[in-house]
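Omission of a single protein chain aside, the complex is shown with its protein chains in their original locations.
On to subunit A.
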């Protein structure tokens, strides 16, 4: 008697055991449960999930090293950024929430490094308060969104408190590395974004497409499938909505392979959102590499 297992038998899973899905599996035989498991696996790609939600800054040269053997177009853009004073990158985890996490960091650092952070914190606080009626109008439960907003408001209030503010870059990063606080803020920003799109449907609806099929989506479908669930990447519509809702400029440096010529100010393809994206308006500045956002800043030395 051979002890070798029958090869046909090994392919059949034992009763109640999940079967092994590999490149030989006929995809049309996948059940919803199996597809669900596979999708979850994609969300939790381990190398990403071990990274911090947002990191302390690394020098821009570290990013450059990743491209040293790669595209000269991208190297040229990174060199241009470096020459123009952009010298540190705050990496966000690539889990689909990276835009919202990057936004939060850049938003708080912007308050921290303003000439009057107490005033700036008060303005940020007011801007968030102004976004609340739209959320209520869209039928989001007040108790729920207040709970999600609370960690963000608490951080902003910490800048506005009487006396010496103890807020530092390190303190901000530490707060945003706490999954619970960071996830609450992501949800709050998603709800602000969604309610802005929903209440400005006429403005947005021509641009609301499914990122997978490129077919138009209704405002409601778009918000329900692409804005409100965690892990869904932000595209131009979401970024524009959040910039408008919170009245802050956002400019994004696109690190793609396009060649924009060698004129000093056209090496980088900047995509801008919100009212004031001039240097004086101190817009949030993000770095985009296909499918991923990080924050890029010019290092600010503490005033002595």
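Operating definition for what follows: contacts are C-beta pairs under 8 Å (C-beta built on N, C-alpha and C of every residue); 3 or more make two chains touch, one makes a residue touch a chain; residues count from 1.
Definition applied: contacts and distances are computed from a predicted model.
> Looking at UniProt, which of "E2 ubiquitin-conjugating enzyme", "Pre-rRNA-processing protein RIX1 N-terminal domain-containing protein", "Trafficking protein particle complex subunit" or "Large ribosomal subunit protein mL43" names the chain we cannot see?
So, among "E2 ubiquitin-conjugating enzyme", "Pre-rRNA-processing protein RIX1 N-terminal domain-containing protein", "Trafficking protein particle complex subunit" or "Large ribosomal subunit protein mL43", the name matching the hidden chain's UniProt entry is "E2 ubiquitin-conjugating enzyme".
> Using the touch definition up top, pick the residue from A:62, A:119 or A:144 that touches the left-out chain.
A:144
> Out of A:59, A:85, A:231 or A:281, point to the residue that touches the absent chain in the complete complex.
Within the whole complex, the residue contacting the unshown chain is A:231.
> For the chain not shown, which residue from A:78, A:152 or A:187 touches it across the whole complex?
A:187
> Name every residue on subunit A in touch with the hidden partner chain.
16, 31-33, 36, 39-40, 43, 140-141, 143-145, 147-148, 180, 183-184, 187, 191, 224-225, 228-231
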